[in-house]
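Just passing along the structure, written as structure tokens.
Subset of chains shown; positions unchanged.
Per-chain numbering from 1; labels A, B, C and D assigned in written order.
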Amino acid sequence: MSDTTQQPQRQMMKGNVAIAEGALHAGCRYYFGYPITPQNDIPEYLSAELPKCGGTFVQAESEIASINMVLGASAAGARCMTSSSGPGISLMQEGISYLAGSELPAVIVYVSRIGPGLGGIAPTQGDYKQVTSGGGHGDYYSIVLAPSSVQEMFSLVQTCFDLADKYRNPAILLTDAILGQMKEPVIVGPRPEPKAQDKPWALTGNQGRSKNLIKSLFLGDGEMEVQNWKLVEKYNRLKAEDTMAEELWMDDAEFIIVAFGSCSRMVESSIRLARAQGLKVGLIRPITLFPFPEKLIYERTASIAKVLVVEMNTGQMVKDVKVNTHKNADVFFYGRPGGGMPTPEDILEKIKEFY
Amino acid sequence: MARGCIEIRMEKCKGCGLCVAVCKKGNIVIAEGQINALGYAPAEFKDPNGECTGCKMCAEICPDCCITVYREHKAGAASE
Amino acid sequence: MAKPAEKMDAVFQRPETLIDTNFHFCPGCNHGNVHKLVAETLDEYGVAGKTIGVAGVGCCVFLYNYLNIDVLEAPHGRACAEATGVKRVHKDKIVFTYQGDGDLAAIGMAETVHAANRGENFTVIFVNNSLYGMTGGQMAPTTLLGQKTTTSPYGRSHEGDGYPIRMAEMLATLEGPSFVARVACDTPAHIVKARQAIRKAFKMQIDNMGFSFVEILSACPTNWRLDALTSQKKLQEEMVPYFPLGIFKERSTADYL
Amino acid sequence: MYHDCIMAGFGGQGILMIGDILSLAAMHDGRNVTWMPSYGVEMRGGTARCTVVISDERIGSPITGAPSGCLVMNKPSLDKYESWVSPGGALVANGTFIQESDFTRSDVSRLLVPTNDIAEQVGDKRTASMVALGAYVEMTGVTDTPGLKAALEKTFSGKKAKLVPINLEAIEQGRKFARENRK
């Protein structure tokens, strides 16, 4: 018997709201955050919804407090999240490094705004190098996922929770105001009950077991070196098992564009224009920015000699593409930083220039 | 009672009405049907009976600093 | 009588230091009043040309568009640290910060308390409008109990959200500050008192007495979702009772520890 | 089918809402759609804008520099966006604030809609933007009554449900005007 009203239906949803709802679907019941444009829809939505489902919303006194509350809640075993933008994320770098060092899962939503400094609230991809380099001090990386549609805002934030728990590592969802503010139809379905997480390492009081300890200080001789190599192994496993990328029009491509997130949407449009003119352009869209789809880039560039990187910044992903490109391929760049958006027509022109 | 008057820079006024409310003499009204370049109906000084005392209340409260207040010379007071 | 007569003098006009442009503030926003009072004070003491303003991030971030003085834009919450840096370099200049309640009392708590405690010789102009104006009306540390904001949709509750912080009272317990006062923009009479407090605060600085602090209760009609008049009423009837007006600390020269 | 459209006007003229309704209608039609507003500090300028893209295929860019259609509710928006419209595209303008002589393009299908007048006839001045939307839909054929009705029902639900008929009527009157006046 099919009752269609019970079936998941498409609904128009704002990207930021899709993230917040996605977090609730993932069983996240603890949110700690501080207002900053252009991500305020997330705390606003969650401050209304969390109390309804037994969750806790805390508006912290700052982004530093937010990330440290997240650290505390995560150590206590809860799925938890914060969200912010440039200046706020910079303030969280110490905390993110501690999360990585203490091997704690956490989800950090990063809705970028233009910078450096106070900058402005326009969309940008100018925080790519900050997030993919780990961001904070020390030898570590954050997992970084970059959605390119509202549906992915909803689903990838859930993937972030899963990967964060799987690897006991912070995971960042990197997006911007284009995806955050736009609406698209999404299929959301009813909010499931949170699944119990098995976290024997969590701090719950040591009744009936030996004490648990969560720390990032390693003072013993050689202890930290062991820990650092352990993290490297973790990242290698992440690379092997959870690298994600989308390929479009790659079957017959003679020219590759690499682009991620909102920018890949403009690129998609530009490729339609290009294909209409007979130019066989394909798209590789990294979904995980860390781990970066190194192997894929290497393999594809073995046979396709031209790669154009398109970004909404001054060229931050180029190094990652170049270093993984097959020797014979050339890498070009087209970018618009500071809120400038590459239009499909602009990109088409660049395709023609380098094809 | 001292006599005074005010000047409202209507192009700066946002029509918030605070001056209207504080003038005990009811000397200020929001200009009917008028819209300035900022898109607001500005306040207007109307003092048919010359009741303005130059008490400055309106100017004090105006958040957009649109109001200049004038007062009669006091006898013997320096005009500076 | 619509035009000033010959025998009349201007007894109230735009201060010189206030640039002749339009505020971007919403109708009925008291940020405008405070800008005016600060400009008047700088004119009064003739110090605008040697003044450096430090703008917090909030609706006041465009301070530099309105006051004809040198201005530094500080990161959100850190204006007191910036002002410390500026004043340590220019001991003979006048330095003030201009900050909202989110800026000063939430993220900037540590910098504010410590600058106050060090007795840094600058002035803090603190506009408390009970929420985050610029970012769309979220809850601030100063949001009243029961007040609905975009992040306290069910009204602020002391359980969970905590209490509205009275910054003036808290800072007044420290040894560092010289002058700590709270004033309000709800009536002309209170604005006159606000002017006095701001003057006093700058005078303290000019006299090298150390840290001076004026909290100014202000309305944010836009995010309170009220018109200007009703906002002033709310300010008067709800904010002033919780945040009492007055001078909480005033140092005379002799009483340093 | 691919259609992209910019809608712009003063804040308060209901721009974001008619954009919303258009996108809901398109979704009801089984299409892909994106709706992108202007936001934040941008909004303080007093103008509102949104971009709606409708397509049977996966949608790339949610913004456009050369829309197939444009709906402007005030003069500054006309001045800004008229030149963006693709040749042959549709340009619907609010006759309350814009005159024939304000147009500069002749390679687009233009229509000046007396939105306020029609809205008043419909019985509620606040439906002026719906009138404009109706005219726009008629000019572009981008959706139809079932979609629009569904969209209105989603938009005005619960206590507001009683607003559906009058808004639908405004849309229909807009369409009628367009049918009768398009060149």
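Operating definition for what follows: a residue touches a chain if its C-beta (ideal position, glycine included) is under 8 Å from a C-beta of that chain, and two chains touch if they have at least 3 such contacts.
Being a predicted model, the structure only gives us computed values, none of them experimental.
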How is the whole complex composed, chain label by chain label, with copy numbers? A x2, B x2, C x2, D x2
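Here is the rule we go by: only the chains that are shown with their structure count from here on.
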Distance between chain B and chain D based on Cα centroids, please, to the nearest Å. 42
Inter-chain centre distance, chain A versus chain C - centres from mean C-alpha coordinates, in Å: 39
In angstrom, rounded to a whole number, how far apart do the mean CA points of chain B and chain C lie? 25
Residue numbers in chain D touching two or more further chains are none
Touching two or more other chains in chain C are residues none
Contacts from chain A onto chain D in the complex sit at residues 10, 12, 37-38, 120-121, 177-178, 181-185, 265-272, 341, 343-345
Listed in rising order, chain C residues that touch chain A in their complex are 57, 61, 73, 75-77, 102, 106-107, 109, 132, 135-136, 138-139, 141, 150-154, 160-161
Residue numbers of chain D touching chain A in their complex, please. 20, 23-24, 27, 32-37, 39-42, 58-66
